[in-house]
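Only one protein chain is missing; all other protein chains are in place.
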Amino acid sequence: MYRSHVLVCGGTGCTSSHSHEIIEKLESEIAARGLQDEIKVIKTGCFGLCALGPIMIVYPEGCFYSEVTVEDVPEIVEEHLLKGRMVTRLLYDETVQADEIKSLEQTKFYAKQKRVTLRNCGVIDPENIDEYIAHDGYQALEKCLNRMTPDEVINVVKDSGLRGRGGGGFPTGLKWSFAAKNSADQKYVVCNADEGDPGAFMDRSILEGDPHCIIEAMAICGYAIGASEGYVYVRAEYPIAVKRLQIAIDQAKEYGLLGENIFDSGFNFDLHIRLGAGAFVCGEETALMTSIEGNRGEPRPRPPFPAVKGLFGKPTNNNNVETYANIPQIILKGAEWFASMGTEKSTGTKVFALGGKIRNTGLVEVPMGTTLREVIEDIGGGIPNGKKFKAAQTGGPSGGCIPADLMDTAIDFDNLTAIGCMMGSGGLIVMDEDNCMVDIAKFFLEFTVDESCGKCSPCRIGTKRMMEMLEKITEGKATLEDLDKLEELALYVKQNSLCGLGQTAPNPVLATLKFFRHEYEAHVVDKKCPAGVCKALLNYKIKEDMCKGCTLCARKCPVGAISGTVKNPHKIDTAKCIKCGACMESCKFKAIIKE
Amino acid sequence: MKSLAELQAIKERTLKSMTSRSDSEDNTRIVVGMATCGIAAGARPVLNAFTEEIARRNLKGVTVSQTGCIGMCQYEPIVEVFVPGKEKVTYVQVSPEKAAKIVADHIVNGNVVAEYTVGSIAK
Partner (left out) sequence: MEMVNIKINGMPLSVPNGITILEAARYAGIEIPTLCYLKDINEIGACRICMVEVKGARSLVTACVYPVNEGMEVFTNTEKVRKSRKMTLELILSTHRKDCLSCIRSGNCELQKLCKEFGVDNEHAFDGEMPEFEFDDSAAHMVRDNSKCILCRRCVAACNQQKVSVIGANARGFDTHISSAFDKDLADVSCISCGQCIVNCPTGAIYEKDDTKAVFEAINDPEKFVIVNTAPSIRVTLGECFGRSIGENVQGKMVAALRRLGFDKVFDTDFAADLTIMEEAYELLDRIKNGGTLPMITSCSPGWIKYCEHYYPDYLNHLSTCKSPQQMFGAITKTWYAQKMGIDPKDIVVVGIMPCTAKKFETKRDHQAASGYPDVDYALTTRELARMIDTAGIYFNHLPDEEFDNPLGEATGAAVIFGTTGGVMEAALRTAVEALAGEELESVDFTEVRGQGIKEATYSVAGLDVKVAVASGAAAAHEIMEKVKNGTADYQFIEIMGCPGGCVNGGGQPIQPAVVHNFVDLKGRRAAALYEADKNLPKRKSHESEAIKRVYAEFLGEPNSHKAHEVLHTSYVKRPKYK
């Protein structure tokens, strides 16, 4: 029996800031003080507040330490674990209020969150099946197998209103019913864990922090549709997720929660992992299945839909990780419970990966219908450095941007679609006044150009040509006719592409053209980049009256473009200048501007 | 895995070892003073005795934690018991044996062990 549990985040974010070294150090420091039988160190999944990682929580006090370094560990052990004195300098400032420690749930970051799919992340040891079971794990599976018919299971999922979290928002229960009604000697359950949107990592976090909930959900789905085999298609770039999922599968097999005659019900279910080689298009369900089959990951036309002819030509149900993560809870707590969260047509919660110009980058789970403002200002802590919010990009390269005047939009599937955006998998990238929207569109399009599989002409060639037009615009070489041509081509690619990748690739361009056309026009007509991002359209200049002649900028300039004598105003030779910005950064007198 | 009962058994067993991770406001908290003075006076075995006793009795909603110097070093080891909705009770010069009795009488049955409290000493 341990008197204290120390939870250290072992998610990818914290691991990349050396949380594994912190764990090693913790264990050695604890052993050095003979506390190893009193204090248990647990590596958990992601807590969500990645901006403050590495994160450590010490129970029973519930102290939330943030940005912990290996060097901090001896102090934490000596002071807190041995002597019971919290190391206040490391406490997450949001949890400290008037010398009282608030629980994490009361902080702004967590207060408005509703953690359903992330409920076990950062709470249990993902490599220990017992802890999952302690949190009601596998009870939903038992309930389905022994006390519900497959139809009843599907009906509960239908009634819950759950919609696919991978981006499309298709009703999950309906999808299951399609696969269920097609009879075949073999059917498959597939989990899409090929999370590829830049910045989105909720699926990874769930697999890392709570892998058993995916196994349980897939087995439930298998029972509901009549499948005895499942595949999890997960990116090879997620080594921790792969490792933990494999451990979880092995443990579940050992416990007889996978395999034959589960819970003595006669139901058999087996699960395999397939690693994706990093192609974004493999997140598209037909491409994903083609890849599992061992072929080049390319989409194929639908119909036939996977529910009719899917993996290996058999009826297949395919959902993404976050969708599955809701299932055990829905079974245990009921459809009404789930439907009570969110909006009428978008029930439940949604996980967003906050990124870009926002204070609390990380993972948040909120009820559907939460406004963008709440997510960005309350949970996300607003824009850093006193900058002004300009827009938020949802849905990654498939989505669009939401401008400031639509910040009070309640986020759900239909509202986002209505304003030309897309829920996508939940990436939410915040942009401030320093972001050029043309540049942003170019950034996302560059991604899809690179990730296009090359099968259909509109996506293969069309996105490339759009990209070239954007380059022309950002270089100040475009005309207003080019803008019209860009828009026409974008609409064409959207209408004519084979799969979701191509059909949504123009969205960032179309959305920015819709909400920020004036920025495009500034590039085209005035040959200016209002945000000062597009290098070809800006010049660095030294303000004579501000320059003290310190010579620092001249010394910093890598190409010798700055001339001037000591104590006299300097000058930049724009012909030589490569616009790297080193001078502006170095100037202590704010004498260098770009325009 | 053949039955719900088997699942429940694992759940119960594991939850017991996870109680220290629930920091609910409704928990009864036993706080042991663990500053240098407390440790010198034997607070460590007391802390462990509380942990073990609570585990042995399979008590839920009780956390054992530690704190720094409470300020009455001569009375160490000092233990404070916070029962939600009740006044704080401070026990002084607690030993592992006393700890067992505090758990049995106070935590389980709700009877403050008056003779160990700071009040009785001060009188």
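When the chains are written out, they are named A and B in that same order, and each has its own residue count from 1.
Basically, contacts are C-beta pairs under 8 Å (C-beta built on N, C-alpha and C of every residue); 3 or more make two chains touch, one makes a residue touch a chain.
This one's a predicted model, so the numbers in the text were calculated from it and none came from an experiment.
Considering the intact complex, the chain excluded from display touches A.
In the complete complex, the residue from A:R465, A:K514 or A:K571 that touches the missing chain is A:R465. Only one residue in the set A:Q106, A:T149 or A:Q495 touches the chain that does not appear here, and it is A:Q495.
Residue in contact with the omitted chain (choice from A:I22, A:L245, A:A279 or A:L311): A:A279.
Mapped onto chain A, the interface with the missing chain covers residues 279, 281, 296, 298, 300-301, 303, 449-458, 460-462, 464-465, 468, 489, 492, 494-498, 503.
Keep in mind that, in the parts below, only the chains that are shown with their structure count from here on.
Note for the complex: chain A touches chain B at residues 1-5, 7, 38, 59-62, 82-85, 103, 123, 130-131, 133-134, 136, 138-139, 142, 146, 255-257, 262-264. The residues of chain B lying in touch with chain A in their complex are 1-4, 7, 10-11, 13-18, 20-23, 25, 27, 29, 32-36, 39, 47-48, 50-52, 54-55, 63-68.
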